[in-house]
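One protein chain omitted, others in place.
Residue numbering begins at 1 within each chain, and the chains themselves are lettered A, B and C in the order written.
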Amino acid sequence: MSDIQILKPQKTWSHLAARRRKPSEYEIVSTNLHYNDRDAASPYELDPGMFMNEWYKKHTFDTALKHADWNAFRDPDEVVYRTYNLMQDGQETYVFGLFNQFNEREHDKALDPRWAGSLGRLYAPARFLFHALQMASAYVGQVSPASTLTNCNYFQMADSLRWLSHTAYRTRELALAFPDQGFGRDERRYWEQDPVWQGFRELVEKALTTWDWGEAIVALSLVVKPAVEEAVLRQLGASARHNGDTLLGLLTDAQLIDADRHRRWTAAFVAMALETTGNLELMMAWIACWAPLADRAIEAYCGALPDAPGAADAARAATRDIRRGLGL
Amino acid sequence: MAVLNRMDWYDLARSTNWTPKYVAEDELFPPKLSGEFGLPLTAWEEYDEPYKQTYPEYVKVQREKDAGAYSVKAALERSRIFENADPGWKSVMKAHYGAIARGEYAAASAEARMMRFSKAPGMRNMATLGCMDEIRHGQMQLYFPHEHVAKDRQMDWAFKAYDTNEWAMIAARHFFDDIMMTRDAISVSIMLTFSFETGFTNMQFLGLAADAAEAGDHTFANLISSIQTDESRHAQIGGPALKVLIANGQKQEAQKRVDIALWGAWKLFSVLTGPIMDYYTPLEHRKQSFKEFMEEWIVAQFERALTDMGLDLPWYWDIFLKDLSETHHGMHMGSYYWRPTVWWNPSAGITPAERDWLEEKYPGWNDTWGQCWDVIIDNVVDGNMAKAYPETLPYVCNMCQLPILGTPGKGWNVKDYPLEYQGRLYHFGSEVDRWVFEQEPERYAGHLSIVDRFLAGMIQPMNLEGALAYMNIGPGECGDDAHNYAWAEVYRALRAERKAV
Amino acid sequence: MALFPLTSNFEGDFVLQLVPVDTENTMDEVAAAAAVHSVGRRVRDRPGHILRVRRQGSEAFLPRDMKVAEAGFMPTETVEIIWQAPAA
Partner (left out) sequence: MNTAVLGQAYRNNLVGPVMRAGDLAQAVIEAARTDNPGKDIFVDDKRAYIRIHAEQEMILRQATIEEELGRPFRMNDLEVDLSSFAGQIESGDDSIRFYFVKKL
């Protein structure tokens, strides 16, 4: 046999070698990493009919949200693990610097006790909500059909833990400043019983039990997260500033930097999804189904924010603007 | 400084369980994904992770770790360690990266399953960090070998291996898919983090680092030992889950999962780590034998920890101890004899000096594996290469997917462990492999081993060329002797000496 | 006449191997087919010895002229190929 071609070394992985552009560090370490798309009958190397194989066949590969090559997705920020920590260590140094400074200046002692009461009811319980975002991102990540999408969701999961951690930290500080306001004790009760949270609770409980990857990512990234970020970060932050709580305003600003990054990859994802005929209508239908829940959540929550008369309308409009900006 | 200590606010960050109202608890935490142990949310709130870490601590420490690993890599890039390395050592790196890198990335999704579906809030936060760790391990172990990809086509397999039906990769996927990709959150914590990561990853990431340091490959030693610092944290996810299960009368279920995972890990390491430690690593750089590393990490450290948790030694403990001196010699002989089917160049590792070392570490080696190697050596020395390559397939185990083998020569004990199940005849490499199958046949029964696929006509043409094509291993990639049979010269000289006498 | 897969466990060798035989082959022919993949590869020839076939777990050899079709094997069943000294 004289026609045997001996394979020669190439400049990069063979799956990237055909392209003209030199691959970036991001592409070398992030693309095409899942191996569960090798065999349509059996994502995992076990009995094709076993539970988890059926789960992935149904919820990942048979979703109605179609694209010929999800692996072509690229995070516009090209975040890799190494740069994530660089970036977030810097951000955490900033935030903990704020905590330190404001604590030294006895910021909490200057807060109006009535505002402290509002924080106990409207801020501290948010750790449950942020944790729900953490869980939802973990799910969407593990069922995403491309590693580049998975990674965006896992970094988003870690960012949600970051928000939760800030909230827990501030809850403890506020407990020290206002020992009789129930900080560190009453959050679960507020989250489970107070009407201001029930909209968000219903929204995330339902989002967390949406198993189809396509619907889950649309619900989380285009409905749930925008609603949470516009109401519980932006509008809460504005209300905080109005009530002399500069620290919370600065904190939510810092967290919104993460949210902006999440929105950039979401925009790239939506643009890619819209390349396939039928996805527009499908995504619009999912949004139409989820948005009323989110609107009710925003209404209930923002309606209770002190000194924030237009908060609900502003937050709801902002979620619409985000989607409209993406062609949805 | 006016910042709180970690423990002032740590508990609040893991007080995140709530009672769902708009969906049922079993919908929020489906038993098949959360673990079918019948324990409610409140039972899992007792879970207390012993190795605590917060988000700000995490990003700081991890940034520092990466700064270390990447700067060592950058500093040593010009020292041409790869180019100058012994071919046996290059094979160590190729086997390692191919079998490990994307498996670690996949583990991120196993961690994400614990994050989403565990009912223990502490576990959910630790698994969030564990998931991030595994992204690190996947990405670093792709970035580091990538610098060698232009020098050696086989290095492409650091990425490509997981996409192929190469037989060792079928085995690797079968194991990892079984213990981490297809299990519920609690089982993942027991099988992946407790059984695999507190046990076996130490073998690959520290034992091998010791050899790498001896071999002068400081980039690799530094990389893998740095990876293990993450493992040592998130591997602690499983321990407290075991304690919760034991406290709630679920010891048998916990023990079974440990026993299944430990055995599968052992089989995979017998083919991956055993040969590279005892045959590929140049003799002068071997810190300890594979068996000695196993004794240090698995018997003395892991099994001791397991008994401290309140679990028992696996029921197959005696079989395991016996196999520690045997199985990997067969795995090495198999991957050497069938070397065109692997993506690295196996080092034979059987010069007289190496055989003396093997005989010292494994008394009786010459009378057993040595007997088979004598025949292989004669064929190579005589130039009878047709006989030094295979013409059929080894029969592989329907559980571990590795050749069914045993001790040859004077200690011949090779045995099949068959099982007829629903009209199909399955073959297993040991009593334990068969036992694993019998625990949950529905997980495994419909899977086809590479031999099953061959017999089903899925591999065409039905010869070595067809098999190589099926395994996606091309000319320029498939393995051959690491040293191009240079070792045969030693035996030629010995023959000449004997004739002269 | 039909192709029939057996698994060979060859005395002195280290691994089971797939050996395709024919239903019309005798046990001597099965042993010879198995030997191709072991003898002179990893197992030294034993001049003067013959090779016998038995089921795993059985002490008794199958008759040398028994055909595969008559032996009642399941496809891929493991057979042991054992050296027999000339005197035996």
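By our rule, contacts are C-beta pairs under 8 Å (C-beta built on N, C-alpha and C of every residue); 3 or more make two chains touch, one makes a residue touch a chain.
Everything numeric in this text was worked out from a predicted model, so none of it was measured.
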Displayed chains contacted by the hidden chain, counting the whole assembly: B
Per the touch definition above, residue among B:Ser109, B:Thr128 or B:Ser226 touching the missing chain: B:Ser226
From B:Gly35, B:Gly239 or B:Pro403, residue that would touch the chain that is not displayed: B:Gly239
Touch criterion as defined above, residue of B:Glu134, B:Glu303, B:Glu354 or B:Glu477 at the omitted chain: B:Glu303
Contact footprint on chain B, counting only the chain that is left out: 5-7, 50-53, 57, 61, 64-65, 68, 202, 205-206, 209-210, 212-214, 221-222, 225-226, 228-229, 231-233, 236, 239, 287, 291, 295, 299-301, 303-305, 307-308, 313, 317-318, 321-322, 324-325
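To be clear about the criterion, only the chains that are shown with their structure count from here on.
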Length of the line joining the C-alpha centres of chain B and chain C, rounded to whole Å: 34
Cα-centroid distance, chain A relative to chain C, in whole angstrom: 63
Sites on chain A touched by chain B in the complex: 4-15, 25, 28-30, 33-36, 38, 42, 44-53, 80-82, 84-86, 88-89, 92, 95-96, 99-100, 103-104, 127-128, 131, 134-136, 138-139, 141-142, 147, 150-151, 154, 157-158, 161-162, 164-165, 168-169, 171-173, 184, 187-188, 191-192, 201-202, 205-206, 208-209
Chain B contact footprint on chain C (complex, rising order): 5, 7, 9, 11-20, 36-37, 40-44, 56, 74-78
Footprint of chain A on chain B - complex, ascending: 1-4, 8-10, 12-13, 15-16, 18-23, 27-28, 32, 54-56, 59-60, 62-63, 66, 70, 102, 105-106, 108-109, 112-113, 115-116, 121, 124-125, 128-129, 131-132, 135-136, 138-140, 142-143, 146, 149-153, 155-156, 159-160, 162-163, 170, 173-174, 177-178, 181-183, 442-447, 474-477
